[in-house]
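Omission of a single protein chain aside, the complex is shown with its protein chains in their original locations.
Which chain is which? They are A and B, in the order written, and residues in each are numbered from 1.
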Amino acid sequence: MNDKNSAGKTWTSASGIPLKPFYGEDDVPAQHRERLAAGPGEPPFHRGAYPTGYRTKPWRIFQLSGFGKPEDENARIKFLLEQGETGFIMEHDRNTGDHCYNVDHPEVVARREDVGLTGAVMQSVRDIDICMKDLPIETSYAHAGGAVVQHAPFALAGYWTVAKRRGVALDRLPGTGQSDYFLTYLGCVTKQQVPTDVGLRFNADIMEFCDRYLPRWVPVSIAGYNAADTGLNAYQELGALFANAVEYLDEIQRRGTMPIERAARGCGGVSFRMSMDLFEEASKLRAARLMWQQLLAERYAITDAKVANLRIHCVTAGSRMTYQQPLNNIVRGTVMALAGVLGGVQSLGVSGYDEALSIPSEHAHQMSVRIQQILQEETNVTAVTDPLGGSWYVEALTAELVEKAWGFFEEIQAQGGFLASLDSGWLHEKAAENQHREFMAQETGEQVIVGVTAHSDDASPYEVDGFMGVDDAFDVALERLEEVRRTRHEAGAADALRQLERVCRSSDNIMPAMMDALEAEVTLGEIGDVWRDVFGDWATPIQT
Amino acid sequence: MAGDNAVAALVAEAVGGSRSALARLISTAERGGDDAAALEAALLPCGGNSYSIGITGAPGAGKSTLASALTTELQAGGERVALLAVDPSSPLTRGAILGDRVRLQPHLGNPDVFIRSMASRGHLGGLAMATCTARRVLEACGWPLVLIETVGVGQAELDVAGATDTVLVVLNPGWGDEMQANKAGLMEIADIFVINKADRAGLEATRRDLEAAIAANAPERRPAIVETVATEGTGLDALRAAIAAHREQAKASGELERRRRVRAVTELRDLARARLELALEGQLAGPAGEALAGAVTRRELDIDSAARRLVADLLNSDSQRGASRGDPEQDTP
Partner (left out) sequence: MSGKRILMAKTGLDGHWRGPTIVARALRDAGFEVIMIGMARPEEVVQASIDEDVDLVGLNIGGHVDVAVRAVTALNDERPDLPIFCGGVVPPHAKRRLEALGVEVYPPGSQLPDIVGAARRLTGLD
């Protein structure tokens, strides 16, 4: 048997693993056969994080949402919860949030119409309070925003401060931030941000703080999604994600301030991208759980099964959503969601069918929820855990991904580790190589995108014009910023800001000072100014 | 080709303060050819007096970030700063991605900073020529400080940064393989060693290593060592002071004068060689070359005699037209 058919076509997985026409028992490597007997919820967890799967706990329907003013975002979150979303994500405006700028920063003013297009503008605890109005924060798992490393301390401290003001004890609060490197250090590089080593300090500080005060909170969540949607393939996404995780765990170990088991638990909730190669993507999630268990056991001697089961959130690939014939994207969303479901996710978001045109319209958002409800309630896929387990193909692919992913992990270590691979641009180069290859494959017709590179005649063109949010986000944000400055206790705010700066210049944990700063109504841009003064700017790698 | 008059008019515009004319003149320098020759002639009476600072070092050493931070530092002292950022072209396609400006973001839109990205292209006579002409254009237009940043790996790139009044060699704690391999060459050209990313492990060892290497030099040729963390703006004041000190000392000792004369000889040699080569190519492609080649092939003439005759013809000939500098593809008659 070979992997070519008569036309000479080479059959491979999306990451380039050669595929045979069919698989048999012998294709599962010997060292991987042993684990086949283990059930879901048992080490090495490739079959699932929990024994009863979706029967006891269907995956969380968890959609990225947010635009406009905080009240617009609040309304959209409520709409999604009404539609059946079972957790909620509070996305902050990326112009202001990712850069830690207030809206009156010249860089933002120059793009004032963009403000509010990628999330709600939240510059102080008052804005966050509006966005959280009447949301079930005690009972719903929340993503408080702060997807980006330098923004997370603000978003988290803001969310927690509002909760405290409402009388909700922090130790009751479920949720996560993300504090992820991949988005702004690899995929969508910001104009300014703290150097990577400072980000590591922030994230370790957040882990310590949550360990003390927020036991139900997942302090950092590594977003392989952003790595993959920037170009890393399935096994590179895995390898890079765990290379990132060891930076956190090694740092906590170096600090010696909390038990390593709890640190492992704290970064054991991650996200992956689901793309169009159905079986490879499902296998990737199985490989991820297996690798996490291996990593913790071998590198940190952690064997506690309650710690070693990786929990996974997946988002369907935004980059696979096409501009042309956008309704086809509903089908793509369904297939990619199914890959995640078969791989055993804890939580899932389906990108909007209008992703290539704009942020999701209300209708696109509703479809993203409906797709998941159809999968959960009509298809019976929730009945049996790890339905692909024992498939020779899937087991072989899982094994192959594990091997290749460890290989990539080692390549990153040889670069000096994950942060060094970002600083030098090595990881960017890997992503760019894949993107280039993908474009070439589309040109030659080796890779087909329906409606774009093939079947592009559309008999009944249905034009989607993109959802453009609201048009008063900037003006209202500016008014509210001025109001905060006018009405807050100025001396208290100034004190809190000075204290934050002092802490930043020391090696103390920044989060208590952040909580005080948010309580004192210090604004996002003022905190960003402290970052810029104290920590300087990351030197973006230059591509050549 | 725009012609001598057009070039002279553009020079007048640029000297009068037109930034777009200045930019177009640098393009003229980059394209080479007769217009670049006319440009040199037009620049001669313009005067001007600028000081040049070369920045070189291994890829990843942080040259662009350092150049950016140094520009900020010099700007704070009220200086207008021009920066030529040179990157290699692809030898195959001659295309290039010039990305230094991503690091120079803080200076975008600043009227007192002029940044120009230059690809090395494959200039006949060396990359040095286009950058030297560009430097003279900036000088004529009244830019007092010209920074020239190049990758310090190939000899051509080293030469470019080396042909400045003060040469900064940027390295990091731990050196890096490329720098180690190039150590002798770097020692030769450095006026100031900048250990950038000085917050990283290995700083002390690198400093000791440098000091030991420098100790072999005569006392007046011992480069200063400055530590910086360019991303945080740390150590830039010390770097500015070190540059000023070198400038003072080089001026007082006559070293600056000597160095500029050496540079003139080098440029003269490069340009003369380029012209000779072009003339030679022209001769070879013409009837005289054809005849000599035929004679050699038919074994009527030995190769050495043929070569000597060719050179003699060349030196006697006054047909220097087309024997200008620049791109061989454009200039081959």
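Keep in mind that, in the parts below, contacts are C-beta pairs under 8 Å (C-beta built on N, C-alpha and C of every residue); 3 or more make two chains touch, one makes a residue touch a chain.
It should be emphasised that the depicted structure is a prediction, and the values quoted were computed from it without experimental measurement.
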item	value
Option touching the unshown chain, where A:G66, A:G158, A:G187 or A:G389 are the choices	A:G187
Hidden-chain contact residue, picked from the options A:G41, A:G417 or A:G466	A:G466
Residue, one of A:E82, A:E443, A:D508 or A:D533, that touches the chain absent here	A:E443
Option from B:A6, B:I97 or B:I303 whose C-beta touches the chain left out	B:I97
For subunit B, the residues touching the chain missing from this view	19-20, 23-24, 26-27, 30-31, 89-90, 93-99, 101-102, 105, 108-109, 111, 114-117, 119, 121-122, 327, 329
Touching residues on subunit A - with respect to the absent chain	94-95, 98-99, 106-108, 110-111, 113-114, 117-118, 187-191, 229-231, 319, 322-324, 356-358, 428, 432, 435-436, 439, 442-443, 449, 452-453, 463-466, 468, 540, 542-543
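Operating definition for what follows: only the chains that are shown with their structure count from here on.
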item	value
Separation of subunit A from subunit B, taking each centre as the mean of its C-alpha atoms, in whole Å	46
Touching residues (chain side subunit A, partner subunit B) in the complex	191, 195, 424, 535-540, 542-544
Subunit A-touching residues of subunit B, taken from the complex the two chains share	60, 62, 64-65, 87-88, 96-97, 99-100, 102-103, 105, 229-233
